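Apart from one protein chain that is not included, each protein chain of the complex appears where it belongs.
As written, the chains take the letters A, B and C, and residue 1 is the first residue of each chain.
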Amino acid sequence: MRPVLGYFGPAGTFTHQALRSITDDEAIAFASVREALDAVRAGEVRGAVVPIENSVEGGVSATLDELIAGSPLAIRGEIVIPVEFGLYARPGTELDEVRQVLTHGHAAAQCREWLATTVPSAQVTEAGSTAGAAAEVARPDSRYDAAVCARVAGQLYGLDELAYQIEDNPGAVTRFVEVGVAGPVPPRTGADKTTLVAYMRVDHAGALLEILEQFAVRGVNLSRIESRPTKTTLGSYCFSIDVEGHLHDKRVEEALEGLHRICPTVHFLGSYPRADRARPVVGHGFSDAEFDDAAAWVRSLG
Amino acid sequence: MRPVLGYFGPAGTFTHQALRSITDDEAIAFASVREALDAVRAGEVRGAVVPIENSVEGGVSATLDELIAGSPLAIRGEIVIPVEFGLYARPGTELDEVRQVLTHGHAAAQCREWLATTVPSAQVTEAGSTAGAAAEVARPDSRYDAAVCARVAGQLYGLDELAYQIEDNPGAVTRFVEVGVAGPVPPRTGADKTTLVAYMRVDHAGALLEILEQFAVRGVNLSRIESRPTKTTLGSYCFSIDVEGHLHDKRVEEALEGLHRICPTVHFLGSYPRADRARPVVGHGFSDAEFDDAAAWVRSLG
Amino acid sequence: MRPVLGYFGPAGTFTHQALRSITDDEAIAFASVREALDAVRAGEVRGAVVPIENSVEGGVSATLDELIAGSPLAIRGEIVIPVEFGLYARPGTELDEVRQVLTHGHAAAQCREWLATTVPSAQVTEAGSTAGAAAEVARPDSRYDAAVCARVAGQLYGLDELAYQIEDNPGAVTRFVEVGVAGPVPPRTGADKTTLVAYMRVDHAGALLEILEQFAVRGVNLSRIESRPTKTTLGSYCFSIDVEGHLHDKRVEEALEGLHRICPTVHFLGSYPRADRARPVVGHGFSDAEFDDAAAWVRSLG
Partner (left out) sequence: MRPVLGYFGPAGTFTHQALRSITDDEAIAFASVREALDAVRAGEVRGAVVPIENSVEGGVSATLDELIAGSPLAIRGEIVIPVEFGLYARPGTELDEVRQVLTHGHAAAQCREWLATTVPSAQVTEAGSTAGAAAEVARPDSRYDAAVCARVAGQLYGLDELAYQIEDNPGAVTRFVEVGVAGPVPPRTGADKTTLVAYMRVDHAGALLEILEQFAVRGVNLSRIESRPTKTTLGSYCFSIDVEGHLHDKRVEEALEGLHRICPTVHFLGSYPRADRARPVVGHGFSDAEFDDAAAWVRSLG
């Protein structure tokens, strides 16, 4: 296995920025989430960074589908990146000289008011990606003066940052995960998250409730849930779920056992440290010590 | 410890009949449930038969309270007895000669229509107990011709059975338990019951629900539940519960662990064979094998 | 209809004492709960006082069964009576002259320690009832010196109270209800209770849970629940339930509608003021005003 990471490229995207936040080493861009994950499975890379939630650049659905398909992979860590755009130009260009702006349609839409206010006379043209826009602007003979893109793209192509955080609605974030081959779960840090996909047996009003009760009776908090149509049967659903806690927390362990018993299929996609390092509030009765006490009591009954 | 059983007497009651259904050996009658159970605790008897549900002769509340108070006791078995009355007379008395009937008020009420129809001219007098009525009738110079009582009382005092099953509403049953000192739980028979008392932490709309969810998520069926005021705090409740299954059934074991974590106090009062020998229907996902599979799966995740 | 109340007699019992706590008028004693309730149905009395919980003198099971059978009756009020015994003697008898005590077995059991300590040389004989014991003691030529009975019995038979509150475990209470023919529900007092009996459709781990969820999602608190075998089908259960609140509280009304939809049968046995006049804590979202707001919001949606 090559000791490098892969990622859902191209270079200069938010996924690239997420990757850069954990390593400065060489990394390989892949054209799709599937190719990135297949490279992990094939041992071509030791892991891959891919989007998992709210990505402006897509790929989220593919990530969940690909994690389940094929040989087992596991999430090893999560990375949360603020969705921040800047205006990047060839060195020497001043803000009031910007006449032609190139960027992706989503970025254009998210920075529309800022552009209309700050460079009102500039014409905005859509490119295939924000990273591609930065690459084009970097060409000395480009007809475009500036690109709206992620900071990582501006730096990558040696552009000057004319403005930053130019998005109209600041505060949005997008979430990525680092994925590796399934293996021993990383040790508990006390601020962990566990991701899984649970399939329902039947589609009735109480089916999701039964799944959630498996968590609630063990005091396991959900931090994300999303129903997803299963591809095999029309009208059938599975749930992609993040819970607070680690596989080795007893409350999570028992909840997973419960899910395994009532669901036709459960995919465990990994336990890993939370990006925000926040430690969950474990309710009364749900600590490891309380699980151990309870088991000891029951054993004492004969 | 004397190798005899005690029971809530006197002789000739339904409790006595319950005792006779499990042994023909000598047994000791006690004047109250407390005295019977204290005798078990003191080692004076090896066990005691006491009423636990719907007894026509009382004692049920006392039994649950006494099982919890003092040093631990455990239920070892249950006995279900049909509430059937007969009319018993001194040998030689014919039905049409019965003029004076003696019995307890409850028995009189339950056989009122039969008596009015069959011995319309008889006068009914109330005694302290049906057993006492039989004893009185057995005296050669008694002014009473017949007693309404349990069959065991008629036999005990050498009376003739003039009629049987004379209760106006047949089909009622009453339930008794055999209690011993707490010790190793008797082995599983596959048709077992477990009795416990669980205290709620707070008195809100969801508190009982939380207790029941501990059973429901593990597929444990309840066969009896009764709220009981706790003596220490006004407005506070505990629940006396029978569940289908044995302490050594994994679904019961895990449910008890769950209760232990969320309830301030749980009293385990024993696992024992059901009187009706009915095997519970264990739902999908709740057999021991499925619990073992689930635990193995979770271990395999790393 | 005669303007009198009936009660489960005889005179001198705790039921009689419960009756006396609400009226000093003439009242009619009946030999059984059924006879008392039948008299209400027949219009012979305007209502009846009968035991409903924890009665030392029995009748509780009969009350619930009889309320359901026959033409509809409704509970109009509840009465809580402390279980307190006294020692009553013919006028002129001093405590140290008491040699022969007559009482019911349950009362003897509950006052055993006090009797052993205070009148250690007295012999205790069991009578058919505590009220009957008082009547016997009142006879001038009785061989018994004193009776252990309720205060109402002592007063009724003109006996002297040699001691009061002689029960070994003070604090126990027993609960009675006043029952009338079904009719308009008495108005809300803000401190009301509602009694009902709900039948389950099937006997599975979640059936009781489904019933309780109907209350919990509307914030309706239970103050008593008791499973009771139904007579028609072996292994089938119904639940006798008291909830906090009045039929005209919207949260109770909607919960009853919910029960009616999921249960094969629900018997409404009345809304009536609580004996303790305690007002329930109504959780966030469950007041009448909040129900009205929610309904108005939904109507506003179109």
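In the analysis below, a contact is a pair of C-beta atoms (placed from the backbone, for glycine too) under 8 Å apart; a residue touches a chain by one contact, two chains touch by 3 or more.
A quick note: this is a predicted structure, and the numbers were derived from the prediction, not measured.
> Where does the absent chain touch, in terms of which shown chains it meets?
Looking at the complete complex, the unshown chain comes into contact with A, C.
> With the full complex in mind, choose from C:Glu113, C:Glu257 or C:Asp276 the residue touching the hidden chain.
Touches the omitted chain: C:Glu257.
> Can you tell me which of C:Glu78, C:Glu213 or C:Glu244 touches the chain that was removed from the display?
In the full complex, the listed residue that touches the missing chain is C:Glu213.
> For the chain that's not shown, point to the residue among A:Ser32, A:Gln100, A:Thr118 or A:Gln155 touching it.
The one listed residue touching the chain not shown is A:Ser32.
> At which residues does chain A meet the chain that is not included here?
These residues of chain A touch the chain that is not shown: 31-35, 54, 56, 58, 61-62, 104-106, 108-109, 112, 126-129, 132, 171-173, 203-206, 208-209, 212-213, 215-216, 219-227, 229, 231, 235, 237, 239, 278, 283.
> Write the list of chain C residues that the hidden chain touches.
182-185, 210, 213-214, 216-218, 247, 253-254, 256-258, 260-262, 268, 284-286, 290-291, 293-295, 297-298, 301-302
Just so we're on the same page, only the chains that are shown with their structure count from here on.
> Give me the fewest steps it takes to get from chain A to chain C if each step has to go to a chain it touches.
Steps on the shortest route: 2.
> Write down the pair of chains with the top C-beta contact pair count.
Answer by contact count: the chains B-C.
> Same or different: at the chain B/chain C interface, is the fraction of residue numbers used by both copies above or below half?
Comparing the two copies, chain B and chain C contact each other through largely the same residue numbers, since over half are shared.
> Compute the distance, rounded to whole Å, between the mean C-alpha positions of chain A and chain B.
60
> List the centre-to-centre spacing of chain B and chain C in whole Å, with centres computed as mean CA coordinates.
Taking the average C-alpha coordinate of chain B and of chain C, the gap between them is 22 Å.
> If I count partner chains per residue in chain C, which residues reach a count of at least 2?
Within chain C, no residue touches at least two other chains.
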